[in-house]
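Complex shown without one protein chain; remaining protein chains in place.
Here the chain labels run A, B and C in written order, and each chain numbers its own residues starting at 1.
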Amino acid sequence: MPERNGAVRVGVYVCHCGSNIAGIVDCKEVAEYAAGLIHVVVSRDYKYMCSDPGQDLIRNDIQEHKLNRIVVAACSPHLHEHTFRVATANGGLNPYYMTMVNIREQDSWVHTDRQAATEKASDLVRAAIRRVVLQRPLEKARVPIDPNVLVVGGGIAGIHAALTLANAGKHVYLVEREATIGGHMAMFDKTFPTLDCAACILTPKMSAVKAHPNITLWAYSDVEKVDGYVGNYKVRVRRRTRYIREDLCAGCQECIEACVYKQPKFADEFNQGLGKRRPIYLPFPQAIPQTPVIDRDTCIEFNEPRKIRWLTSLSQGAFSAPRGQCCLSPHFARLWKSGKCKKTCLEACGDRHAIDFKLQDQLEEIKVGTIILATGFQPFDAKRIPYYGYGHYPNVYTSLEIERLVNASGPAAGEVVLRDGKTVPKSIGIIHCVGSRDENTNRWCSRVCCMYSLKLAHLLKEHTGADIFNFYIDMRTPGKSFEEFYQRLLSEGVHFIRGKVAEVTDWVFDPSEEGKLTLRVEDTLLGVVRRIPVDMVVLSVGMEGHQDAQDVRRLFNITCSTEGFFQERHPKLAPVNTFTDGIFLAGCCQGPKDIPDTVAQAGAAAAEALALICAGYVEQEPNCAYVIEEECSGCKTCIPLCPYSAISFREDNRAEVNPVLCKGCGTCVAACPSGSLQQRMFEDDELFEEIEGVLVHA
Amino acid sequence: MPESTSTRRITIDPITRLEGHGKIDIFLDDAGQVERAYFQVPELRGFEKFAQGRPAEDMPQITSRICGVCPTAHHVASARALDNLYKVTPPPAGRKIRELVYSTFMAEDHALHFYFLGGPDFVVGPTAPPAERNVLGVIAKVGVEVGKKVISMRRRLRELTSLAAGKAGHPVFGLPGGVAKRLTAADQVRFQTVAAEAVEFAQFTLEVFDNIVLKNSDYVNLILADFFTHRTYYMGLVDDHNQVNFYDGSLRVVSPEGNETVKFAPEKYLDYIAERVEPWSYMKFCYLKSPGWKGFTDGAESGVYSVAPLARLNVADRMATPLAQQAYEKYIGTLGKPVHHTLANHWARVIELLYAAERMKELADDPEIIDPNVRTIPTAVPTEGVGVVEAPRGTLIHHYQTDERGLITKANLIVATQNNAARIAMSVEKAAKGVLSGKQVSEGLLNMVEMAFRAYDPCLGCATHSLPGSMPLSVRVRGRNGETLSILERDSDGAIRRA
Amino acid sequence: MLETVKEAKNQEATAFEPRIVAFFCNWCTYLAADLAGTSRMKYPPNARVIRVMCSGRLDPQFILKAFADGADGVLIGGCHPGDCHYQEGNYKCLRRFHLLKRVVKEMGIEDGRFRLEWISASEGDRLRTVMIDMVEKVRALGPLHWNAPVEEVAVS
Partner (left out) sequence: MKPKVAFYWCASCGGCEEAVVDLAESILDVVAAVDIVLWPVALDFKKADVEAMEDGSIAAAFINGAIRTTEQEEWAHLLRRKAQTVIAVGACAQMGGIPGLANFSNRAGVFQTVYQESPSTVNAEGVVPETTHRDNGHTLTLPGFFDTVQALHQVIDVDYFIPGCPPTPQLLADAVAALLAGKLPEKGAVLAPDQALCLDCPRKDTKPERLAISEFKRPHEILIDQEKCLLTQGLLCLGPATRSGCGSRCIEGNMPCTGCFGPTSRVRDYGGKVLSAIASAADSNDEDQIVSILAGIPDPVGTFYRYSLPVSELQRKRL
């Protein structure tokens, strides 16, 4: 038998665990059997090995009998491996010179035949002895944690996580794709069930982010590259240029007024295309940062007017003004002959010189120890359900459009009128579960639609006094004072019809339907098919993962469910962790949830990050794979097998395992065709010995 | 390598030991006359068995392991069987590269035999001390320069094979429908250069044979000696014009009188050829179904037939290349036709060497040889296929049956030396009777017996799909009751010793 | 040598108890086995469990070695597809298993002797069922005893 570290002296300890083991396994016999095996110097059986005297037994024998290997036959290693490693260490041995044999959970407790159970125990002990002889001394690796944190996404989740960490004194980089932070919450009018104004509770936090000394805010930016591992991530961020320097801009917005476009012409994204903006604009009045953006696609400085016309026709939300109207007045016709803009914005900015058309994107390289992903969701695209007529009938709206419509600072300044710009709807139908709980689109429940539909019903009634019909499949109000809110709506005289709307149509079957949109639905409570004519239809769209979720997943090397939501490490016990250490999830990127849950999760993610940062390092079980360098042929078989991208291919044509990234599954080791990859604690030769050990009768 | 595992084998009934890889037992009667001489082959590996279940396309590489002396013959025969199996025809370049490599191999192998194995008998002399009767002796006789020339010629021929076929020892280029690798213009130049030298070399070899053998009446008489003569049938591949062809064509059989008795497509071999098992040898003995097996005897009534150079020149009407044709005419002119003298194999072999070299040159000069289209992808569902080539030692037949996935269900291999097996056994016995009967056995006589089969260049590796190469010889002379009277063997120093 | 032959023969003569080597992954099946224990479930004692971190660590050499050293059956236990503690290790195991299964079968080892079972940490009962079933099936197949000496006759 091969030996390392000179003569091998093994001590074997068979635990009775009171009668738990001794009741079925003849521990004495096992110990005596072991005593007769090669390399065994001491072999004892004892009542409770995990007790202090039991552990002392090991420690003393190590010193007295110069033992250099320990085998403990007792309970499951999941229970006491740590205990006996410590005991071994206390004896002055490397703790990894100890091997445990499970003769309780997997022997005495599951068998009844004393002789067979004893024989099994002996076999396992024999195998352990043969194995332990080959075991190597190992050290746990410690990985330091960089205290800086990256938060991706500036919605309420990202904002809350960033502030929590910043307040704890950690430096946070907050990266947002859009020109402003605030996310979807900033678009909402009120929040259920309390109906307090979304802006009123959100904008203070937004300003706090801007003001916070520990937060570096990069809006209008994208994460481009992520390298490294827990505690030591290297991240590259591209800061797209606004053509206005944030550091010089005072946020006076005079440049916007001064734009050569006297009237806003272009669909305004923040308002879901219901309003218009100029090429130079601020997404909304309380946007953070307060620096306007010059939109390359629509600014004359960068474009041929023809292109602009084309763009305006395209880029105006679902319902643009009649085609052609967007084309420019004779006054501008002169401008595009010159093909140049007068750059009135520059003049307006004056000697601040914040505006500069030559500005380029900026690349930032940062180092962080942990990352929180709060990239949010995308609303379901209502066009995917043609029979609801969104995009076809002007008076079919999405819930998000309504949020803007009823908002006082929205495009209609809170005046709810139809797209014709004057008619106030007298009847409104709200369809729940659009793109949720639907075999043809998304099967899951988006959790918030019922509640926000109720909220919109309330707001619309408040603004218009119209008859409101809610069409629902099931009414789901499982939250603090949610059900109460539902009851309140019932008392407000809003109609509720239980049934999935079959279609929205303008076909007239009855004079009462003239000039209206009719919803055809089976009222499952009455058991009749009904036709409800209304002026306005609201589609309560569900939540989806971002369409680029897979790219983001790859970027950060985490996993992603088929729905496009990021996978938490454990649905119950690790809901904000990912399979990649040091990367956490917050908010709707992990799954649909409302604002309170989002904020709670953001706090949890921040806490997880802080836990790592405060510890200062992570310790790793030394069971990682390693390449025997001079023997590797560079065949690359192992590289794609590693789920953690821990294996890299070096210039010198060899594979290399990053011990920090490696989680020790050993999949690559099993595959290495030249046996040049090995796994600590589970070396080939150790396992071969164990196999021989359990089979070969001594 | 795992360390030596303890053997799981128990041998019971330890059996009488044998000696060497070919064995001749000669039994004398009371009068000391040779009553019977047996030629045995004590080897077997069973390729037909473990071919079963293997993918057909692997057969060229698997069967080449039957013989490391003529791997290319098995490899190409197998590839041709695969063409037939998949009903696919290689594109011109594919076919030509195969024949080019094959000709290169034939030239190399014939040269090897003439100078290393068979040649010594003539070049050095049948009665010369055995220590000299080897390639070194040949070199001594023809001069070191020539010796170097021989060695380097062989080396360069094998390098060419490696170039086109991957390896000279166990090539990898053969696939159904063509070859795996195309030739570049540069490769072609290399082939052309060496081919030209090979032709010169072959002519030179012919001169050597001329000067040393034909100009020596002793040798000529030896060739013509009755105990080296058998009047059997002959078989070999010929092209449409009945010219010798190693790679392709029909199998032609001529009678002891030299008349064509049958000419058939290789696929039909089972209608004409059969094998017989003798309990005292692992090698099977081939014979013609008509007239059938009549024992170890020659003549028109016996199905015993012969293959290899002598036979090929007997079944063909002419050679396909000019220089070889000249040499052939001289050969026929001298010995008549058909030639029944076993030792004439050596002469025939040198003529074939010349043909191989010339053919090699023709193909190397063919512009089409570097066409990139070297393989046709098969589309047919495989069922059964037969492939035949003329190996240096004679007709080689590979026959496979497969399932629809192309996995071998049955393989049958008839190998050059097996075709000759019966005649070799006869030659040995006849030679033994001819030279030993009633005489005091001497080393010279002993070598005569040995020459009787060495002339066939028998490849027992092929014959039993086990062991190849020349035959180390030990002759055991036994009395009436089988008791051993004497065993004669040669020391490395050449002295005869009686055991 | 002949003794060992006799011994092997005697072994088979006496009542046959299958020797099964079980390779369990640390996070699912090994925990299931622990759970079966803590729940005091009962199953036959024929299996000898070898713990690896992930079924993906299983080198086909281990399985072949186990058979060669005399195992009558080999059982692999891993996490259910999608639940692997290491994301995809069990899929790698699955890929190797299917090819190895063919090899082992072609070498004359019956299907029932080599099994791959997905058993999660919570499925103590399933572990028990599998153990019972495997032992019964292998018992029915009889001894494999690959390492028992074979009498080989060289005469024809």
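Assume a residue touches a chain if its C-beta (ideal position, glycine included) is under 8 Å from a C-beta of that chain, and two chains touch if they have at least 3 such contacts.
Predicted model only: the values in this text are computed from it and were never measured.
Shown chains touched by the undisplayed chain in the intact complex: A, B, C. Note that of A:575, A:603 or A:634, the residue touching the chain absent from this view is A:634. Among the residues C:20, C:50, C:109 or C:138, only C:109 touches the chain that is left out of the figure.
Only one of B:141, B:170 or B:423 touches the chain withheld from this view, namely B:170. Take subunit B: the residues that touch the chain left off the picture are 1-5, 7-9, 11, 13-21, 25, 27, 36, 38, 40, 42-46, 48-50, 52-55, 57-58, 61-62, 65-69, 71, 82, 86, 112, 116, 130, 134-136, 148, 151-152, 154-155, 158, 162, 165-173, 175-177, 180-182, 269-270, 273-282, 284, 293, 375, 377-378, 399, 405-407, 410, 412, 414, 461, 466-470, 472-474, 478, 482, 489-492, 499.
For subunit A, the residues touching the absent chain in the complete assembly are 628, 630-637, 639-641, 649, 653, 667, 670-676, 684, 688. The set of subunit C residues touching the chain not shown comprises 59-61, 63-65, 67-68, 81, 88, 91-92, 94-96, 98-100, 102-103, 106-109, 144, 146, 150, 152-156.
What we mean here is this: only the chains that are shown with their structure count from here on.
Relative to the centroid of every protein C-alpha atom shown, the closest chain centre, again from C-alpha atoms, is found for C. One simple way to say how far apart two chains are is to compare their mean CA positions; for subunit A and subunit B this gives 74 Å.
If each chain is reduced to the centroid of its CA atoms, subunit A and subunit C end up 40 Å from each other. Among the residues of subunit A, none is in touch with two or more other chains. Listing the residues of subunit A that touch subunit C in their complex gives 76-78, 102, 104-107, 109-113, 116-117, 119-120, 123-124, 127, 559, 579, 623, 641, 643, 663-667, 669-671, 679, 682, 684, 687-688, 690-692, 694-696. Taken in their complex, subunit C has these residues touching subunit A: 17, 19, 21, 30-31, 33-34, 36-38, 40-45, 48-54, 56-62, 65-66, 69-71, 85-89, 92, 96, 128.
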